[in-house]
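For reference, the structure I am asking about is given below.
Note that one protein chain is taken out, while the other chains of the complex remain in position.
And now, chain A:
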Amino acid sequence: MGIRWSRVTPHLAVAPAALMTLVFFIGAIAWTVYLSFTASRRFPDYELVGWKQYWRLFHDASWLLSLQNLVIFAIGSLFSIILGFILAAMIDKEVHGEGIFRTIFLYPLAISLIVTGLVWRWLFNPGLGVENVLHSLGWQSASFNWLASQDTVMFGVILAAVWQSTGFFMALMLSGLKSINTEIWQAARLDGVPFWRLYIEVIIPMMKLTFFTCIILLCIGVVKAYDIIVAMTNAGPGGASIMPAYFVIDAYWQKQNLGYASAGATIMLLTTLVLFLPLVLVTVWRQKRSAT
């Protein structure tokens, strides 16, 4: 009997997952990339048309707008990292009622983005929502009907997204703060350094890796953002709040243009990979640092 089962069994056990990854991820990605070079409509078309779909994409005002919105959304969402850090730092200092505050800041994370979108759509409701309350308080010119205007719709979506995701970044920041070397922190404290200088000069520089991870995770999440757009605006008004993920799915289901949708999806993949590389480097670096 030449077979050594202790060598073979682990491979057999890992094989199903490896096979699934190969087919459902690697194979699927390859198929989508291939389709992006064809003129496929409803069904795959195996005739290659080169870069035509990509060329079309970059002359499509709606796609370009979706990229612009992607950048706006990412920059606006950075606020949730900043707010998350401030809240984490404050909670770390404020002992009274820490648990209650943390619970309140984190609960939006448990809720589906569809519910979040619906809730905020309701608050933005003209006439019945927050706007009416502002009017009845005597602020007649106040407008909170942000989702109705092309100029403000993205701010409305960003506000809801910040509400949803701040707790997540606060949790990451809290664990980052806890891992800081407390000796430095306490030495500075005993020297009577004011707390804001301590943060700017010591804590934030020491947490730059956490900040960096948060930013990359945020960007990868923004590229995928779809649910919140559907729940709040359906890309409206007049297509003003379209995002790449929405554009791709719309191109596939509504316009029934598979090749075009695949080209958009491939660009999304490339964007994710570019964002992903620094994350890998940081993770590897972190593991090396903790190993030594």
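Throughout what follows, a residue touches a chain if its C-beta (ideal position, glycine included) is under 8 Å from a C-beta of that chain, and two chains touch if they have at least 3 such contacts; residues count from 1.
In this text, contacts and distances are computed from a predicted model.
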Undisplayed chain, where the name is taken from the UniProt record, one of "Carbohydrate ABC transporter permease", "mannuronan 5-epimerase", "Rieske (2Fe-2S) protein" or "NADH-quinone oxidoreductase subunit E": "Carbohydrate ABC transporter permease"
Sole contact to the chain not displayed, among A:Leu109, A:Ala148, A:Val202 or A:Ala240: A:Leu109
Among A:Leu48, A:Val71, A:Ile200 or A:Val280, the residue in touch with the chain that has been omitted: A:Val280
Those residues of chain A which, in the complete complex, touch the missing chain: 6-7, 9-11, 13-14, 16-18, 20-21, 23-29, 31-32, 35, 83, 86-87, 90-96, 100-101, 103-115, 118-123, 125, 127-130, 132-133, 136, 163, 166-168, 171-172, 175, 182, 185-186, 189-190, 195, 213, 217, 220, 223-224, 226-227, 230-231, 234, 245, 248-249, 252, 258, 261-262, 265-266, 268-269, 272-273, 276, 279-280
